[in-house]
Structure formats: structure tokens, C-alpha cells
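Here the complex is missing one protein chain, while the rest keep their positions.
Right, subunit A next:
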Amino acid sequence: MHQQHSKGFKIIEQYLAGMQQTAFPFQIAAWHAIQSGKSGLVNAPTGMGKTFAVFLGSIIQFIDEHPNTYTQQNNNGLQLLWITPLKALVKDLARAMETTLKYLNIPWQVGIRTGDTTTQERQQQKKQLPEILLITPESLHLLFTHNNHANYFKTLKIIAVDEWHELLGSKRGVQVELAIAHLVQLHHTQKIKHKHKLCIWGISATIGNLEEAKNVLLFPLKTKGVIIQAPPTKKINVHTIIPDEIETYPWAGHLGLKLAHKIIPIIEQSNSTLIFINTRGMTETWYQTILTAAPQLAGAIAIHHGSIEKELRLWVEEALHQQKLKAVVCTASLDLGVDFKPVDTVIQIGSPKGIARFIQRAGRSGHQPNATSHIYFLPTHSLELAEVAALKHCLQNNIIESKPTLLLCYDVLVQYLCTLAIGGGFNAKELLEEVQQTYCYQQLSIDEWNEILLYLTSGGAAFHEYEDFKKLELDSNGKYVIRNRRLAMQHRMHIGTIVSDAMLKVKWMHGSYLGVIEEWFINRLNIGDSFVLGGRNVMLTMIKDMTVWVKASQATNTIIPSWMGGRMSLTANLGSELRNIFSNALHSQLPEMKALAPLFQLQQQLSVIPNNNELLIEIIQEKKHWHIVVYPFEGRLVHEAMSALMAYRLSKLQPVSFSIAMNDYGFELLCDERIDLTPQVVVQLFSTENLITDLQNSVNATEMAARAFREIAVIGGLIFQGYPGKNKRTHHLQASATLLFKVLNEYDSKNVLLQQAFKEVFEKQMEEVRLRSALKRIQEAAIRITHPKQFTPFSFPIVADGLNRNHISSEQLEDRIKKMQQQLIH
């Protein structure tokens, strides 16, 4: 049945032969699948040509359809829509496609449509779309705001979604789901004579739930589809940098810099090195530290992260390609994207917190087929050595994380309804059916739908008195539209903003652009304070019109922003492996664990090392404070919820305030009163009964929801970030997400976006599913309570890291304030 020897196939084989290449078996399989009109998911590691598996498939299809005229067919209309999350990637990708097309003498155009596309190009595309359009999810939604957008997609044959593993589980992924459902719907309803089949192809790196990833993507098609997998990934060699001396009292972030000298020889012996660091703030510190340790590297080392000026980032990427740099200090900003051929070594500083991320990063080195990837791991505190031991075990046993899928994101839906209301309007009944075709909104009820419509037409159930709120209006054809041109324009400007925090531009006083920075960070600074951005010491001179103006600073005590984004949480798989590693800590033959022996011996001597079927709780008295430290090894996020739950339930037993701290291994409740715990009480404290009610009642749920609300408010259009260059005019519309959350919570608790904030807290931030299974595990675990006389190696990093403290209390606010001598914070 396969047209193995179709004309298209032969031409492509000849083309590859001409390039001294042969097709990989998985590519051929993908081409066959595309030929027979199937949809599916291609899974292959970076650098294996998964792009070509889909792109060349589309070409083969075209040649086979026009075997004699394919070199003359101009203006075919859009054939291949290529959705990618990465703006930075599209240029290289487009270039590669154009080269191939030129070689094959196919007169296709390749177009790019992202936030960076010029107005001129946009106009051109509006007249005649290219055959291949590379687009980001946001820009695709922007196309839907065009009145006649249905016409654009009449000829569309393949929707390809690149880096689907990155999009899945994110709100941009939900945007893709909605877009696909819309395109499928347009395809069904369009009246064309010879209707072709519309295929959807995802391209994904390895994740634990590939099958589910495929199902989410193909959901609107109602077909099963196929998964086409490349053979197992290349070999990864993990080298651990073991400190000469093990600190028995590890402190987060304390150790790493001391080991900086150990990476200098690695950098020097390698061709080109990527140094991955978890937080943007630390990249600045490491960049400076490496330069101090090895001044000879000046000029050959650069820095790359999400808040550096775009030109500088592009320069760094270009220099990496051209082998001009010995090393780049970077964050997740270089996790993805095109391969840098000269890179042969990767250094990971601090725990990567997950197996998938570790593999991804390791894969950034050694690109030749069959080459081995080398990754060096440098711990930032000694216990991370145990994490790398766990990582190695997972690598050997092919254990990898799944990407959770999102359900019922009201904010993205609110945004989408406005999008379609601008792009010609929508019929409520038809659109509900279309939206229910997505995996994300398959369970959307008519009540929820009406609630959202009500919110967009009148501002919600609570708003009736003043009629001046109108976003959507019903037109005479029974379609919902946005008539107000100003609102429509605001919305268009807004679509791209799926961000978690308000960002401010940072500019030099003379006007040139330095980068962006989170608003909350700047709000903590005073005029004259110095901070570091993009490796430069700068002094804050003024904040005006959403721009931070700075000048060079000579100050030595600069503040380095500790970006929130860096607080990644340990994944479930790694946590579980870590419990195994710990449980066998004293007898392990692994080099990492051998090095840690003094630490574990001290832990055993002062308290105990828990087995993997035990839960350890340490109660340590320090003057008038009691530290209750619990070690579930479930990651920061789950600990956040678990600690709030425990504190809340304890405070029901006796009125008391707690201050809470946590890391990936455990959490601490600190209080001023003695608390006695027995294993029976502990089991009750971690019971799954009334879980949601109790979590909701903990002060934390509100605080966490307030944080989650930031992103929702931006996506849902509650926070308007302003017109470019016209920020002044929006001054009267600025309200912080915190304020909006406060007033909605107080005055309109049924608001759909507010409800979503709470829902997200349970699902995403508290990882409810994981929390439940962790609590169940505790119910069956043996509870070990110890009373060490001093801090143990396990407890020390948690107690020392007081940065992330939350609090919960059953006492009245006034009582709490009056309770102790009030002190001002200066």
C-alpha cells in the first residue's frame, strides 16, 4: 500500500543522497504515514532530523499530487502550518527549509509570523500566505482576529506542532489546542470541491506520557493516530564534581561557588561549554566568579538568560555557532533550540530537579550521531550529590517524567472568546461545541460556559447596576462581537502576553536598552541602589513610564535579583528515587554517596536516616523556639501544601502561629510553643479526609492563589500592560494583581478567574494528585519522631533557608500583632 517508489519519495531520496545522507528509518516511517493521510506524533531526540520527518513528508505529498508540475506551481496557498513555541528558532528553521526547497526547485515560499515580523511582511502575507508559515501560538491566535481568517486556511494540509513536549501542560499549549480545534472546525465547514484531508503532526522529545501527549494533540480529529519513534537516545556520561571536603552542615547555594576553580580546567579542555544554572540571578554571580578565577577567559565567555537584551542574546547564539566562545553561562533559556555544533561539554550547576531536564541539557553536547554526551554535575550543596546519584539511577533505568495536562483554563478561554469576537464574531452554541472538541475543555459544562459569557458581557453576576461594562456584545446576527475599537486594539496587543509577572524595561540613561526585569524586584529597591543585570553593575536612577532608568555603578555591594522562576521543584520520580538512595546511604558504593558518608554518619548519630517506608520527623528546641522538621522528599511544591495542611490541623488542636520553611527534601514548622507529636497524631495530621476544605482554610491557599492570580489576570485581560510607547495613557488603569485579587476575593468571590486561581493552586501549585498519593504513602509509612539536641545535616539547609517562609495562624490578626513586641523592619 505504501507508495514506496512514488515520485516524491524518489526525489527526496535523491536529494538526501546528493547531500551524502540517508534517511533514518523513523523519517521514512513518518513520510509513509503522511502519504497515507495519517496524523500522529514524531518522537526523536534533538539533532536527529525530526523536523525533516514532517517537513519532507509535506514536500513528498505535494510532489506526488503534482508529479509533473511541482516545479511550476506558484501561489498554492498555505500548505504547512508550523507552530513552534520558540521565536528564536524560526529563522534558522526557515532558512533550512528554504535551502531544501531551492535545491528541489519547488517554488514554495516560507514565511515567518511572530511578534518580530514587520508590518510590511504582515501586509504581504495578508494578500498571499506563503506555502509554509512558521508561527508561534500567540501569533496564530492573532491571525484569528482577522475578519476573513477562515480564507487563509482553505488550502491547509498539515499542521505541525514543534516542541510539543514544551507546550503540553502550559497555557500556550492550551492556545494550540484551541487553535487546532478551530482549524479542524473551519476545515469541516468549508465548502470546497475536492476536499483534502487535514493532518496534524506533533514533534516531541521523550516524555513519560507520549501516548497522552499525542491524544491531547489529536483530540479534535477523533482519530487515534500513530507514534513514530526514533531508536533510543545517545549515551550520556555523567561526571560528578565531588568536593574535596564534605560539609556536614550543607547550606543551599553556599558550596557551589567554592568549587568554581574545578570547572576552569573542564572549560579549558573542552571545545565549547554550556554552563547551566537554575536561576537567572545565579548566572550573574557565576559569570563574575569564573572571570575572577580565570581572567584569561575574558572575552571568550558570555552570559545568556531570558531577561538580557535580545540583540545580545542573538549575538551570543551566533558566537556559539561560530565557535568564538569557550563557555556560556546560561539558564533554561538555552535548554531548547537549534544545536550548537561546537558545544562538546555541558556543566550543570545545582540540581536540575528532574530527569527530563537533565537529559535535555546533557543532549546539548555531542551532536554527531553515536557521539556520547558529556555532562558534569557540580553540587551547590553537598546533599545534591545524593540527587545526582538518584539521577544516574533513573538514567540507567529509563525513568522519565510525564508532562501533566491542563484542564479547563478559564483565562485562556476568556482570551480566546475575545479573539474570535474581534475576528468576525462567534455563535455561542457552535463555539461551545468547537471548544469542547479540545482535550482541555472537553468537560466544560454549559453552566461554566454561560458564566464565562456573562462575565464577558456584563462583568459577571455581581455587576448589574451600571451598564458601562461591555466587552462582548450580541450583534443582529446573533453573534458575539467586540464593537469597541479601542478594546479590540487593546486585546490584540494583549494576546502575546502569557507571562507570570509584570516585566519592566531597563534602559541606560542615554537611552539604549539593557534588558527587562520583574516589577516586584524593582519595587523593593530604592533610587540609588545598585543591582546586576546582564553581567553589568547598574544603579537605579528612576522609574518612569514602565521603564527602569539606570546608569553604570561602581558599587561593590550590588544586589543580585533572585528570580522567582528559578524555584523549580523536585519531580515525583526523582523524589522517589532519592528516598531509595537515602535509605541505603550508609552502605552505598556509589562515589557520590561514599563522599557523603560523614554527613550521613552525623545524621544517623544525631537522629536517624529514614528508610524508604518511613517518615522522619525531627523536633529540635532552640531557646524558646521549636522547630518541627518533616522529611517527605516530595519536592518544594508538595511540601508547601503539606506544611500548610499540617500547620492548619495542628493549630486546630492548639491555637498557635507557625512560620514555615521548606526545600525539596522536607519542611519546617517553627513556633514559639512546645508541641508534642505522637505517630498517631501525625497520621491524623496527614489524613486525606477533608483535604480540600482544610487546604482552603489554610491561610496559605489564599496567598498562593494571589500569586497564581497574577498570570491569570494578565491572560484574562484584567491587567492591561499598555500600548508600546504609550504607557502614560494607561496610567489610570494600572492596578496590581494583588490588589485586584484582594478586591475580587472580598467583593466577588464567584468570579470565574478568581475561581481558576484557587483551582490552579490545588492542581498545579499544590500538585493535588501528587499530594494525595504522598499523603496515602505517609498513612502506610512508619513514623519516626526524633528529638535531636542540635540541628541535623538534614534539617540545617531547611532552617537556614528562611527566605521562603509562609505563615499560618489560627489566632486573630490583632492578637498576633499585639502578641509580641512589635518590631519594624528596616
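Observations on the model:
Everything below uses one rule, namely that a contact is a pair of C-beta atoms (placed from the backbone, for glycine too) under 8 Å apart; a residue touches a chain by one contact, two chains touch by 3 or more; residues count from 1.
We adopt the following convention: contacts and distances are computed from a predicted model.
A chain of the complex is left out here; the name its UniProt entry carries, from "ABC transporter cysteine exporter CydCD", "Putative phosphoesterase", "Cytochrome c oxidase subunit 1" or "Glutamate transport system permease protein", is "Putative phosphoesterase". Shown as candidates are A:Tyr287, A:Tyr455, A:Phe709 or A:Phe758; the residue that touches the absent chain is A:Tyr455.
Per the touch definition above, the residue from A:Trp449, A:Phe582, A:Phe633 or A:Phe658 contacting the chain not shown is A:Phe658.
Residue A:Lys471 is the one among A:Lys50, A:Arg172, A:His374 or A:Lys471 that touches the chain not shown. Contact with the chain not shown here comes from a single listed residue; of A:Ser736, A:Gln755 or A:Ser773, that residue is A:Ser736.
Residue in contact with the omitted chain (choice from A:Cys671, A:Leu691 or A:Met766): A:Cys671. With the whole complex as reference, residues 455, 459-460, 462-463, 465-466, 468-469, 471, 484, 487, 490-491, 625, 657-659, 670-672, 717-720, 732-733, 735-736, 738-740, 743-744, 746-748, 751, 802, 805, 807, 809, 812-814, 816-820, 822-826 of subunit A touch the missing chain.
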